[in-house]
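The structure appears right after this line, and notes come after that.
With one protein chain withheld, the remaining protein chains of the complex are depicted in position.
Note that the chains take the letters A, B and C in the order they are written out, and that residue 1 is the start of every chain.
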Amino acid sequence: MRYSRPMRVRFGHADPAKIVYYPRFFEWFHDAMESMFEDVSGRPYAEVLEGTRAGFPAVSLACEFKSPARFGELVDVEVFLSRLGERSGTFEYRVRRRGELLATATVKVSVIDLDTMRSRAWPPDLRRQFEPYVEADGEAPDATRLRS
Amino acid sequence: MRYSRPMRVRFGHADPAKIVYYPRFFEWFHDAMESMFEDVSGRPYAEVLEGTRAGFPAVSLACEFKSPARFGELVDVEVFLSRLGERSGTFEYRVRRRGELLATATVKVSVIDLDTMRSRAWPPDLRRQFEPYVEADGEAPDATRLRS
Amino acid sequence: MRYSRPMRVRFGHADPAKIVYYPRFFEWFHDAMESMFEDVSGRPYAEVLEGTRAGFPAVSLACEFKSPARFGELVDVEVFLSRLGERSGTFEYRVRRRGELLATATVKVSVIDLDTMRSRAWPPDLRRQFEPYVEADGEAPDATRLRS
Partner (left out) sequence: MRYSRPMRVRFGHADPAKIVYYPRFFEWFHDAMESMFEDVSGRPYAEVLEGTRAGFPAVSLACEFKSPARFGELVDVEVFLSRLGERSGTFEYRVRRRGELLATATVKVSVIDLDTMRSRAWPPDLRRQFEPYVEADGEAPDATRLRS
């Protein structure tokens, strides 16, 4: 199971080459993750944070840009998890334009206590709600390409 | 040799947890790369692009966030290259606060022709100017941590 | 007639005080204007620009922030025009939370030829499509408050 949201590439996302300025992809990923939290838990991301006092900072990530996304295009941002640890989660993002994979990313987040800023376990309800979204695919970023 | 620039964490970089919203790091990296181009070539990045008709889109990256950067802190963003290929370059970024490593990233860029958007070789002068900045260190993001 | 779109205040929109960092409002306004163009003309904003070679840069604006929008809140961004000139348009934006006016803005755009960057008349079809959205209300920003 994957969470997916369509989005239009906006004027403010694009750079002088008319393609998406790559830091904007990470804003899309964060927004899509927040939408997924809301869809999965039935509560806005901000309420999840406030209600559980858990936070989900990114600790490690990899991303490959395979083909540029252009100003005005309609893309789909898919979100799922490749791993649901005790105190972490590994979110996967796939950006497609009519099926074609434009960008693929893996973002590992740590579960922390927002009051102490220390590592903690997932809120149990939330962890259970995310379980159906755990899957493996063959499209994750390939670390060996980065070093070649 | 490394290019380094100090910067203050601004109000607009920080999120409700008062730490840097992670997509902002990639804006810092891009800005630092542009500054480095200017420092190394003696011409602003925009003029390098205009003069050579070469562009440098990110194609693959990895990043680790080891400790949060907080609103108001003074950090140093270091830039160098771990590899200078024929048609690509692998930029390394290290963000430190008084020496402590907060974030480490590797961003591989492709050299493209801005008119055809196809792969091309580095402009020779520019490649020569970057050569002194190629080095290896032990602080690059560790891909195995992402998958554990 | 007004164009309206709901949106969730995202983590990346909010600042360390947990309210929207004010420059983000202008990104919302631009995105809402792009959505309105698509809704009104039946074509994405990028296609309107490409098809007509007209552009719509902001030339003058005023904005009042009456009450903060907070991370996680659901707001509505309304767009309409207070004036449709021969070579300009005056867009009005109202941001509400369950009816309450949080921010109000007026953004005058010039119609320009994207090839020459000079002033030109509205593409006639587009001007006609915007006509139903011209209205006056009593909520525009009050310039006298800025100087008191």
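Simple rule for what comes next: a residue touches a chain if its C-beta (ideal position, glycine included) is under 8 Å from a C-beta of that chain, and two chains touch if they have at least 3 such contacts.
On a predicted model such as this, the values are computed, not experimentally measured, just so you know.
Against the chain not shown here, chain C presents residues 17, 19, 21-24, 26-27, 30, 55, 57-65, 68, 83, 90, 106, 108, 114, 117, 141, 143, 145-147. Although one chain is not shown, part of chain A still touches it, namely residues 11-12, 14-16, 18, 21, 23, 71.
Looking at chain B, the residues touching the absent chain are 8-12, 27, 30-31, 34-35, 38, 44-47, 50, 70-74.
Note that only the chains that are shown with their structure count from here on.
Among the other chains, the CA centroid farthest from that of chain C is the one of B. Superposition on CA atoms relates chain A and chain C by a rotation of 180 degrees, given as a multiple of 5. Inter-chain contacts peak for the pair A-B, counting C-beta pairs in contact.
Centre-to-centre spacing of chain B and chain C amounts to 34 Å, using the average Cα coordinate of each chain.
Chain A and chain C have Cα centroids separated by 29 Å. Centroids of chain A and chain B (each the mean of its C-alpha atoms) stand 22 Å apart. Residues of chain B in contact with at least two other chains: 21, 23.
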